[in-house]
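With one protein chain held back, the other chains of the complex are shown just where they sit.
By written order: A and B. Residues from 1 in each chain.
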Amino acid sequence: MSAGHVLLGLLANGQRHGYDLKRQYQRRFPSAKPLAAAQIYATLERLLRDGLVAAGATERAGGPDRTLFAVTRRGRAELDRWLSEVELPSEYVANLLAVKVTLALLIADQAVAADFLRCQREAHLTRMREQTRVKADPHADLLRVVAADYAINHLDADLRWIDSTLQRVGQLAKEIRP
Amino acid sequence: MTGRLTWPTALWLAAKGGRSDVVRIALTVCGSAIGTLALLVAATVISIRPDDGPYSIQVLEEQGLHVGVVIALVLLCIPVLAFVGQCSRVGAPARDRRLAAIRLAGGTPRDVARVACGEAAVAAGIGAVGGLAVYLVGRIVLGSPVLGTYTRITPLTGVQPSTPSTELPVEGGVGISYEQVTGPVLRLPTDVLPPLWVVVVLVLLIPVAAAAFSRLALRGVTISPFGVIRHRRIRPPRLLPAILFLVGVVALASFATVTKAFDIDLSGVAAPALAVLALFLLTSVGLVLGTAALAAGIGGLVAPRARRPAVLIAARRLAADPFGASRAFGALMLTVLIGAGAQGVRANILVSTDPSNTFYRDTLDLVNLVIVVAVVVAALGLLVVAAEGIVARRRSLAALTAAGTPVGVLRRAVLTEALLPLLPTSLLATTAGALAARGLLGTTFTETTFDSAGQPTSRILSVPVPWAELGVLVAGTLVVTLLITSVSLLFLRSSTDPSELRAA
Partner (left out) sequence: MTSVTHEDPEVLTARSIVKSYGNSPALRGVSLSAARGDVLAITGPSGSGKSTLLLCLAGILRPDAGEVSFAGRRIDTESESVRSALRRREFGVLFQFGQLVPEMTAAENVGLPLLLSGVRRREAMTAARLWLDRFGVADLADQRPPEMSGGQAQRVAVARALVTEPEVLFADEPTGALDTFAGEQVLVQLTRVAREAGTTVLLVTHDAQVAAYADREVVIRDGVVEGDVVPASSSAGQHRMHT
């Protein structure tokens, strides 16, 4: 995901200053890792340089000076292009869990690998319960529910992988260390 | 390749099912055998000539009563055929799934119809041949004469005062003499064989009817590759049966009064007999067609008020699927109607005949025996309905049991479902039958006796309402049905097994 495109998207409905963008980002993407202020300003600088955003008036509201940014016509065109672009499923899946299982089988034995998988399963399930509680909260807004749902489904994919790998760990051990 | 399913393949497919298919086919075979046997015996009785016999069963000695025997035997076929029809639903869900699978595998609707009809025709055919075999073997086994007493009946012309027997003077001066004779008699008319073509027709009759019936039953059904869709009518007909039934009963009940009032000549037998037959058919058709609506109506009336769980379950099932039991239920009610009519006729005959002559009483007892057999066979049809109903809703029954529903509640629900519509409907049928008999034959009888000088004196006797017989008929029907449908409770144990709850 390109931070530049996300900021372009958040600016598309009107001009905002940097701090406002940070708050908007957190509100719209509640489950995402928050953006650091420095990263926001660096990204804005790059967008400005490429002519995708333009700096407007400076606002002063009791605090430091804040520059308002707006999307240029080129910026809007770039945003539209990016939104319509299909995200190709990546060819190389970086699976840290699989790497750990392989290494555990290489340096230790099947039991250690299985133990790791079981503990990992518990950790995943704990996170899944948290996300499910978020989702089941009668006062949760839809944005949070949708985000929790995304997390739950990804955790579920991992859990399925853990379950099937647990069943294959013996075979896998023989293959790795015949 | 002809592009069509061949008959051998169709039959092979029909017999591919499980245990319930075997049960269905076996029941169809039995029903068809009994039906064919009854028809063959009826044909034999009608073929008896005056010089055949003599027989130990008195009614066979009396030529004029043969028609009555034949009617009784043919009527006996009605519950038997209704039973066979009900049996065609045994294991039907599984068969429907198999038929759908045949469609999914590329079979045409025609192929599927062929499988269904083929099964019915072959099973009924085997039964018919079996019935014929029983008939032929029976002729040999029961064919030897035994020593017995029989009544020799001789028509009298003119006055023959020397005959030492009871004389019944008949209009026109012709009488019949009855004479008790002891000698070799046949137990059954084993010396008579109907013409060959009659035998062939009768043996073919039930298989052809069964095939036609199952083809007809498929008319309301679409067997798609994804299952069987029944275009079931939600509401059974109500108005038409009610009109037919009421018109029939009122006309029969007022028959004698009306003919008397308008001084209609009843001596020509054909026209009034046809009228009575037509009215009787009207009543029967109205009753049989109306049973579904009656069951639905009773269910719909009781369910919203039911306090007891068993009654609630039973009433809701009646209201939701009034056609489920309608075939067997209709046959039972028809039997009760005929039975009640027979009791009315019996009361009339017993009043108008000499009590010392046991012939009439014996014959009437024989009629009642036929009625009892018919009630039992019709109740067997209801047993099939009840058993099928239990097996078909295994999952919901198992879930109810799992949730703590006592098995006694489920048992009572099954029995209530069979009995709830039975009481009011059998009272209706009994009333109709008794009214018809009394209306036709009158409620009084004019007894004419001759004194020693040959002078007639008349005495008017009133025919009593046969309350006891009618009561026994209604109560007996309820008890027999209760006992026979209780057998279906045996299926309850396996149908409430927790294994039925396994996720599919």
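We take it that contacts are C-beta pairs under 8 Å (C-beta built on N, C-alpha and C of every residue); 3 or more make two chains touch, one makes a residue touch a chain.
Keep in mind that what you see is a predicted model, and the values were worked out from it rather than measured.
**Q** Considering the complete complex, identify which of B:R97, B:K260 or B:R308 is in touch with the unshown chain.
**A** B:R308
**Q** Specify the residue from the set B:V74, B:A271 or B:A320 that touches the hidden chain.
**A** Selected residue, touching the omitted chain: B:A320.
**Q** Which of these touches the unseen chain: B:S20, B:T190, B:T405 or B:T431?
**A** B:T405
**Q** Could I get the residues of chain B that touch the absent chain, sorted low to high?
**A** Counting over the whole complex, chain B touches the hidden chain at residues 303, 305-309, 312-313, 316-317, 319-321, 393, 395-396, 399-407, 409, 498, 501-504.
**Q** Using the document's contact rule, name the residues of chain A that touch the chain not shown here.
**A** 110-111, 114-115, 118-119, 122, 125, 128-129, 131-132, 135-136, 138, 152-153, 155-156, 159-160, 163, 167, 170
Methods note: only the chains that are shown with their structure count from here on.
**Q** Where the centres are mean C-alpha positions, what is the separation of chain A from chain B, in Å?
**A** 77
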